[in-house]
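For chain A:
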Amino acid sequence: MIKIDQNLCKGCDICTEFCRKNVYEPSKTLNRKGVYLPVPVNIEECKKCNLCAILCPDLAITVEEDHE
Partner candidate 1 sequence: MNITRFFIQGNEACARGAIKAGCKFFAGYPITPSTEVAEDAAIILPKEGGTFIQMEDEISALGAVIGAAWAGVKGMTATSGPGFSLMQEHIGYAAMTETPLVIVDVQRGSPSTAQPTMASQSDMMQARWGSHGDYEIIALVPSSVQECFDFTVEAFNLAEKYRVPVIVLSDEIIGHMREKINIPDKVEIIARKMPEEGPETFLPYKAEPDGVSPMPPFGAGYKIHVTGLTHDERGYPDASNPETHTKLVKRLCNKILNHRGELTRVKELYTEDADIIVVSYGAPSRSAITAVKNAREKGIKAGHIKLEIVWPFPEEIIRSAAQQASDIIVAEMNLGQMVYEVERVVKSDAEVSLLPKIGGQIHRPEEFLEMIYKCQK
Partner candidate 2 sequence: MSNKPKVSGFMNYLRKERIPTIFCAGCGNGTVINTFFNAMEMAELSLDNISMVSGIGCSSRIPGYIKCDSLHTTHGRPIAFATGVKLGNPDMDVVVFTGDGDAAAIGGNHLIHAARRNLDLTVICVNNSIYGMTGGQISPTSPKGSFASTTPYGALEAPFDLAKLVSGAGATYVSRWTTVHPLPLSNAIKKGLQNKGFSFIEVISQCPTYFGRKNRMRSAVEMMKYMKTHSVVKKKAKKMSEEELEGKIILGDFVNRNWPEFSEMLCEQVNEKSEKGLIDAIKSAYKTDL
């Protein structure tokens, strides 16, 4: 599970561009704060390396471990 905090994300695209597995795509529409949020479209590719989360300048991304 990847959670994007709508209130914190400023839409800088760093996660989208630097994810090694191309998990994210920018959304097609602006949210109410005027931001194109990243959408984890290829979630099945995610290796949970947390690179996006540590790069995110706004602490907007939470990558949750799968509980089996």
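Here is how the candidates were picked: all candidates are chains of the complex that A comes from, given by their letters.
What we mean here is this: a contact is a pair of C-beta atoms (placed from the backbone, for glycine too) under 8 Å apart; a residue touches a chain by one contact, two chains touch by 3 or more; residues count from 1.
None of these values were measured; they are calculated from a predicted model.
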Name the candidate, out of 1 or 2, that touches chain A somewhere in the complex. 2
Complex interface listing, chain A residues touching candidate 2: 7-8, 10-14, 17-18, 35, 48-51, 53-59, 61-64
